[in-house]
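Every protein chain but one is kept in place in this view of the complex.
Entry: chain A
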Amino acid sequence: MNDTALQQQALEWQVVLWSGEVTAAEQRAFEIWLAANEQHQQAWDGLATMQHTLQELRVPAAALLRDKPQATKRRRLLQVLAVGTLAAGMVPLARHTDIWQDWSADHHTHAGEQQHLLLADGSRLSLNTSTAVDIEFNAMERRLLLHRGEIHIAVAPGAHPLFIQTRHGTAQALGSRLNMRVRADETWVSAQEGAARLIPTHGAADYMLASGLQAGFSSHAVTETMPNGAEATWLEGRLVAERMRLGDFLDELNRYRAGVIRCDAAVANMVVSGVFPLPDTDRILESLLQALPLRISYFSRYWVSVHAL
């Protein structure tokens, strides 16, 4: 393959990695491509100048390359879209505007952490692993912006409606307990006590979710509804698997752990059942060995691979 074609491939990977929503599978595929041969590594290294310059220019360019960077436009954008993690490069710019105030009440957890908060209105908010949420209460409404991860809220009764907004849309809590999780393409809401109203950003209509049910919705529509399962057991520090594919189970486990757990395709369809104690993921991996014919290799603390025995 010639250099131009290789550079093109490297650029295609760069575009994948810039998405801000890279899946574990994409990350893995990239690492495999990179490690495949030396030419790939060289092609990737060839992007270094561009990567470095863009990084260097990020803050001044954001301020200057627009004819008029309008704080109000920016703010509206942020609120409508419920932007992902607050980009580090935006902070210096935001400091000079009033956006900063709106964003000051943010909370986040790292992999393996949980956090429990008592909100100003008396509601109790819990953050599961790798979660980022902003709290915006005003005279009209209570609003949570869930950027990533999973939360559970026990809603204090109040005159003002409570909304939880993700990149796919908004859920209004009509009852007292909701569990909500953002995935790559969908947001999942589980109505634990009382109903919820689901409002996909570009949906034709709202959807009423009855108590005891859970539903996933994309930015266009509700895609699936089913009875509640073990969604909220994380609150009690337990990971529950009921006849779960090993591949899915490891993806789930990966949320609680920094780094990558790779699952060999040959074992991905094995079935796992059990109740596992969080957040000690090393211990959970070890306990899998006792139940299933598996072998686990640790390349590093951050790179674990699960194969057939």
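Heads up, the rule we're going with is that a contact is a pair of C-beta atoms (placed from the backbone, for glycine too) under 8 Å apart; a residue touches a chain by one contact, two chains touch by 3 or more; residues count from 1.
Here, contacts and distances are computed from a predicted model.
Engineer: Unshown chain, UniProt name, "RNA polymerase sigma-70 factor, ECF subfamily", "Xanthine dehydrogenase YagS FAD-binding subunit", "Electron transfer flavoprotein-ubiquinone oxidoreductase" or "Putrescine transport system permease protein"?
Structural biologist: Per the UniProt record, that chain is "RNA polymerase sigma-70 factor, ECF subfamily".
Engineer: Determine and list the chain A residues touching the chain excluded from the picture.
Structural biologist: 7, 11-12, 14-16, 18-21, 47, 49-50, 53-54, 56-58, 60-66, 74, 77, 80-81, 83-90, 92, 96, 167, 201-202, 219
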